[in-house]
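Left out: one protein chain. Kept in place: all the others.
Chain nomenclature is as follows: A and B, assigned in order of appearance, with residue numbering initiated at 1 for each chain independently.
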Amino acid sequence: MSTEFGVWVAALMTIGLFSFLYKDNPFFKVCEAVFIGSSTGYWAVVYFFDNLQKKLWEGIFPPDGAVGDAWLWGGAILGILMLCRLSNKIGWIARWPVSFIVGATAGLYMINYFVSSAMMQVASTMQSLVVTNGGGIDWQATIGSVVVAVAVVSGLIYFFFSKEHTGAFGGVAKVGIWFLMITFGASFGYTVMSRMSLLIGRMDYLFGDWLGMIR
Amino acid sequence: MVSTANQGDRRCATNLIRLLLVTFAVLLTFLHNRALADNSAVDTSSVVSASITPLAPPTSLVVSDHVYDNAERLDLVWVPSIDDKLIASKLIEYRVYRITDSGDGQRIAVLPAGANSFSDENVESGHQYSYYITSVGADSEFPSISSEPIEPEREWLNYHLISLLLICMIIGVAITYFIETARRGKKLFIRRIAGLEAIDDAVGRATEMGRPILFIPGIQDMDDVGTVAGVTILGRVCRVVAEFDTKISVPTSRSLVMTAARETIKTAYQTAGRPDKYSDDMSNYITDEQFGYVAAVNGIMVREKPATCFYMGTFYAESLLLAETGNSVGAIQIAGTSNPMQIPFFVVACDFTLIGEELFAASAYLSSEPKQLGSLKGQDLGKAIALTAITIGVIAATGSSAWHIGWMQDILNALESIFLTR
Partner (left out) sequence: MKREIPLIITFSVGVLLILSVFIPPTEHWGETFSLFFDIIAVFAFFLGGGNLVRTHISKLSGKKAGWVYSAVTLAAFFFMLAAGLFKIANIGGIGAPVTENGSLFQESFNYVMNPLGATMYALLAFFIASASYRAFRAKNREATILLVAAFIILLGRTPLGVAVTSWIPDSWDIFQIPNMAIWIMNSPNLAGQRAILIGIGLGVASMSLRVILGIERTYLGEDKG
């Protein structure tokens, strides 16, 4: 059994959170409160040193005497405008930094998502339906290729908004949702074992590092 | 017989000639070394001029301006030293030297044997740069001929992305066109999305049961598109909540999201004519820590037992934790996320799930405003373009691969060059 104070704290916190599986209880509530408080304090410190000190202060006034980036004053001004939210009278000014962030996010990610999610996926789908292997047809790969093409097309048709899923169109959309269900089932099944390994890790800590029952 | 005086004169002349030849040879050697030192303009302390092991330098060094950049990159290519290929381990490395504006050579990179290219990204417009590459052995270093000076140029438009720009403009114009058409009164059909149709009933259920509604706008910040989508859906949901006068709780994982959520909820209550019912406590910041937030939300769920849970935004591993806990308290759950890896967990655990782009369409769908619905038609046009491109591309790829039809290969190449912009 470990004699380290830290290990005992960690082990008891672990058991406290696991107790949630039974039901809500004071032990879990204490661990939850500790988690919320300590993590908020942690991020407060990280924001102070990484963002405020390093990125803002040292960005404007570099410690090595180099020329600072005056543009960062803009970020500081927007940040201060954010604090206007505390006042009822001028709280509406806090919308300006929010609109800056949302506008920038929209502009930045519009192209990025469009290229990486839409255009590159379209290009990747343009593969031959018939796959050859040393002169003959590789039937397994060919069937796979046909399935990919059919699944992508039917999946896209499922997502159409401006047509009702009836008739032939509805039939193709139905095939599309079936392929999507296969996708979801595959992702689900793929993740199960990795989640189990997380639990094994925690059990290893409790029975190994804390209780010393596993060497 | 030659006279002694003549012999002595001849000997004297011979010696003089020999002396002159030696002097000339020494002078020539000196001048040659001097020329070498001048041409290479090398920091001689770093180059061993007294070569012990001869080493062939790289050849055919070509320096070119990297296109479509902000004058910040020059690309070097060369033919590696012949000793690099013929004799293993004779050449250890290459060193790249840069001369800025006819100044001294400065070593900027060391590359392994076999290297034949390098990109210098520490250049600026307004300066002339030339380079030479040296072959480095165990005890020697031999430079290549220096390249001609070149100045990096700035381009104001990235022509590689022209096809992307055109496609974006087509879709942008289409979306704008459909928005305008809808604004002029044309009715637009949008198919039913079950998850969004269920919102009214879900809110009504919470009102009847006297239990609150829980809305989780994801765990990312306002610089994430999923969160922006989640907050816009929050506004639509809150309009219904305000009309039903149901209690809503919006715990957030980011302070900025809390600020935006409060503005959204406040306006919804004002629009519904119930500004007095609004309270800042409807949205609270919990913690930035992913699982700390989840622990808190799980605690809220089991204690307050919400009747309806909405999960709209960007989620990661915590999606199943939230959805299963919501299930255990008997809540009706409507989820939507753009993270394809988390959609399966919501599909399994929730009553309704918005898949992928349905999350981004939700706000427009719920608003029922023609302008917003017009944008959904534009999305459909984009899908139609994608379907057409895929169909043509697959046919072209099959034709060129299976039957070696040349013009089909050309079509495929053209399509790939359009859609693979980077």
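The working rule: contacts are C-beta pairs under 8 Å (C-beta built on N, C-alpha and C of every residue); 3 or more make two chains touch, one makes a residue touch a chain.
Model, not experiment: these values are computed from the prediction.
Panel shows chain A; residues 6-7, 9-11, 13-14, 17-18, 20-21, 29-52, 55-56, 59, 71-72, 74-76, 78-80, 82-83, 85-86, 92, 95-104, 106-111, 113-119, 121-122, 124-125, 140, 144, 147-152, 154-156, 158-159, 176-193, 195-196, 198-199, 201-202, 205 of it touch the chain omitted from the view.
Residues of chain B in contact with the chain left out of this view: 68-70, 154-158, 161, 165, 168, 171-172, 175-176, 179, 221-223, 225, 228-229, 231-232, 234-236, 252, 254-256, 258-260, 263-264, 266-267, 271, 281, 284-287, 289-292, 294-295, 317-318, 320-321, 323-325, 327, 338, 340, 343-345, 347-349, 355-361, 363-364, 367, 369, 371-372, 375-376, 378-379, 382-383, 386.
Quick note on the criterion: only the chains that are shown with their structure count from here on.
Touching chain B in their complex are the following residues of chain A: 17, 20, 23-24, 28-29, 31-32, 35-36, 39-40, 42-43, 82, 85, 94-95, 98, 101-102, 104-106, 109, 111, 113-115, 118-120, 122-123, 125-132, 149, 152-153, 156-157, 159-165, 180, 183-185, 187-188, 191. Those residues of chain B whose C-beta lies close enough to touch chain A in the complex are 164, 167-168, 188-191, 222-225, 228, 256, 259-260, 263, 286-289, 291-292, 295-296, 298-299, 302-303, 340-341, 343-345, 347-348, 355-358, 361, 376-377, 379-380, 382-383, 386-387, 389-391, 393-394, 396-398, 400-402, 412, 415-416, 419-422.
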